[in-house]
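Removed from the display is one protein chain of the complex; every other protein chain stays in position.
By letter and in written order, the chains are A and B; residue numbering begins at 1 in each of them.
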Amino acid sequence: MRDLARTSLVPLPAKGVEAVGLVSVTKRFPGVVAVDDVSLGIRSGEVHVLLGENGAGKSTIVGMLAGLQLPDEGHLTVNGVPVRLASPVESLAAGINTVFQHVMLVPTLTVFENLVLGDAWWHRPPRALIEARIAELQRDFGLRVPLDAITGDLSLGEQQQIEIARALLRESHVLILDEATSMLTPQGADELGERMRRLAERGLAVVFITHKLSEAYRFGDRISVLKQGRFAGEIGPDALAAMAEKDAVDEMVQLMFGSSDTGLASAARQSRPRGACSLKVSGLSTQGGVEEMALSDISLEVFAGEILGVAGIDGNGQKQMAEAIAGQRPVTAGTVELESRNVTQESVGKRRELGLRYLTDDRLMEGSVGLFAVSENTVLKEIGAPPFWSYGFEKPARIAAHARDLIQRFSVRTPGEATPIGHLSGGNIQKVLLGRELSGAAKVVVFNKPTYGLDMQNIAASRQRIRDIAEGGMAVLLISTDLDELLELADRIAVMDRGRICGVLDNDATQPAEMRTAIGRLMVGEAPAEVDA
Amino acid sequence: MEALLTAAFLSSLLTGAIVAGIPLLLAGLGEQMSEKAGVLNIGIEGMMIFGAYLGFLTAWSTESIWLGFLGGMAGGMIVAALMALLCVRLGLNQIVIGIGLTLGAEGLTSLLHHFQFSRTYPRLPAPLRLDLPILTDLPVIGPSLFGRHPMVYLALIGVIILAWAYRRTNLGLTLRAAGEKPAALDVAGGHVVLIRTAAVLFTGAMAGLGGAYMANVAAGLFIPFMTGGAGFIGIVLAMLARGRPVWVLIGALIFGAALSLTTALQVAGSNVPTDVIQMLPFAAVMLVLVIWGRKARLPAALGLSYERGAR
Partner (left out) sequence: MTASDTQTATTPSNGPVEVQREARLARFAVMTLGPIAAAVIASGLILVVFGINPITYYTFVIERGLFSGLGLEQTLTRMAPLLFLAAGLIVAFRAGIWNLGVDGQFLLGAVASAALAPALLGVLPGWIVLLMGFVLAGLVGAVWSVLPALLRAYQGVNEIITTLMMTFLGVSLANVLVKLVFLDPKTTVPQTRTIPVPDRLPRLFDSTISSGLVWAVAAVLLVHVVMTRTAFGLKLRTVGANPHAAAHAGLSVPRLTVAVFAISAAFAGLAGASEILGVNGNVRADWNPAYGLMVIPLVFLARFHGVGSIILIFFYSALLIGSESAARRVGVPQDFTLVLVATLLIFLGLAEWLDHRRRKGGG
């Protein structure tokens, strides 16, 4: 990181020159070909979008460019010269900087310390110099970098700005942004788009990885589409500039799915008449912590047969709210009522018995025990209860039969019920967990990001199940960071920001653009135009 | 009680605090660096005893106490190198391997001593003292504080150097990143395995030096199992000091004083049972943990091995 000593941006290669290239690159992991014979050219002065659904190979390409993985076949080039990027150090030295999907800053260090991280340990950090450079970046790109703040205290969006700033402090020729808008408000995403534009104008090659079609169209100069590890096609700058958004989206869908039908764009759910109130939350508050949002005064009602969506940027208390409702998190004030019965003091187990189910967003670390067999995971929330246990002793045959039944009904793909669940794919683990939550007499189901990280097929199947659950008369609380999902499924949409519900809107599926704007306004704390209290 | 406040008692208490405290200080400073970097180094007891043995053997055969210290550092680093290879490079469980290395070093040094010296325990000549002029002549504290072996002053200088380096250079934040979020250090262009290996080797050198001090200066001879849990106390000191070298120093002196109070009390002619006094510092630490336990934060990735790309 000698380059910290520089005082301003050095001239970059001329626009349109290939800065980084992939030449017939193949990368395999046990059981899958993640990237299959892909060739790409990333040019200076362009925002190059890599578009594809989960599992299309985007992250693997990022990993190879960042020096985290080596290609099995083919090679990378930098400025036309073949290179071997065997570590992040080599990738950084080649001028490639990456802003990862998950923040890669040390939360307990200050922002300044994170900026100098990676420099030789015996060096003394050049404070004055960095202050000057940061001021410059603040001026040119509107980046907010509070040098002495503890990084973990900042929001994810702010942390992302610090990562971008760090990339610019180094001698960056190529800037990779991996799913960078997932933690931003719609407005924040637009700002990021604007920032990428300005960086490209300075001559940087910007790689923007996303699975969102509209962002690809709005922010990109060139769009490369990946499909199941293969290069599926490209829309060049001229073609893109000439297209209207609708045509471009059709073209992208065609490349991504081979047809213009995503299987997702099904008709939005029709709002249905409400049943009785199944879940009522009043004035719920919890204590916050170092990395946890406090809840303040959460009130909402979910009716039988209804889907109440909860929108919000990730980390604004959605998980805490779900946990408080499920009984996993102590509350400081407020009540939770299940079919008019106050369950605020009841345990997780008791609430489950009464019909309250919570499907966590963290399938691996919270929802399942990876080492345990699928069968054991299906009864993890009923340990000790009949018919799977009698007098405290396990009945392995009963548990196995129950698991086989669940595997069949939810079409889980697994070698058998005795396979450790950690060996299954994310989508199949999700099916097991869903089956677990729906077994017995469920009345209210809380979903936290149920389709996060799944492929299109599993997303479609999961959404259909959520619809069916509501059709079946259960009340659904659907927390999601994917606005499209909420617009498609929800009857009403509550918006969360900094641990509060800042408004509830009736979903109007006929006017998605207006809904989006209204929700976005609520997210950033602007007064809502119309609030359904 | 008046007898307890005599000059002789205070003098011998101070002496004891330093003689018994220096090995704890060295071990604690070493362990602190490992823990910052995310390695819980339970093998430190083994590093100390191996340092004590090799340090003693070198001093005894070369008749140079300074070469003895070098030998001690080398001894500690041999065990530390194994720890680094197994736990940092290969990612094996740090606690299991740590216990294994401690047991192995204790057993091996006992064997080595047996086959070389049988049942004799040869003594080294009385260690060198560095009398600081004028200061040594001060009453009570003079001889205790300022008439000590040069290694004592070197250890104190070590505290200052480490405190400075942690604050003023990138060392502190690099170590902390390796211990808190190694993946972040890796993608920022740092070398997680390298920095952790270096930290473990440093721990070995410091622990070995502490062991050599115990054998060559404090005792003047080597006895199998002579470290008697000093390494484990070092672990405790490092955990309680929360990253600050100065706190390791304070803790080491308190533990050192308590461990050596026996001698001081004999000097004073008191007969308070020694075991009661030896319990005091441990009881105090437990009390501290009960009161401030919630704040005793350890690095997030402490004890976890790092593998690039693994989630």
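The rule we apply is simple: a residue touches a chain if its C-beta (ideal position, glycine included) is under 8 Å from a C-beta of that chain, and two chains touch if they have at least 3 such contacts.
The shown structure was predicted, so the numbers you read here are calculated from the model rather than taken from an experiment.
Touch with the chain that is not drawn comes from one residue among A:L70, A:V348 or A:A401, which is A:V348. Only one residue in the set A:D362, A:D468 or A:E514 touches the chain that does not appear here, and it is A:D362.
Within the full complex, the residue among B:L111, B:I160, B:L194 or B:V246 touching the omitted chain is B:L111. Where chain B meets the omitted chain, the residues involved are 40, 42, 82, 86, 90-97, 99-108, 110-111, 114-115, 224, 229, 232-233, 235-236, 239, 273, 275-276, 278-279, 282-283, 285-286, 289-290, 293-294, 296, 298, 302-304.
The omitted chain makes contact with chain A at the following residues, 30-31, 327-328, 347-349, 352, 358, 360, 362, 365-373, 375-376, 380-381, 383-384, 389, 392-394, 396, 400, 416, 418, 420.
Convention: only the chains that are shown with their structure count from here on.
Remark: chain A and chain B have CA centroids separated by 46 Å (rounded to whole angstrom). The residues of chain A lying in touch with chain B in their complex are 1, 63, 66, 68-69, 88-89, 92, 98, 100, 104-109, 113-114, 116-125, 166.
Residues 168-171, 173-177, 180-181, 183-191, 195, 300, 308-309 of chain B are the ones that touch chain A when the two sit in their complex.
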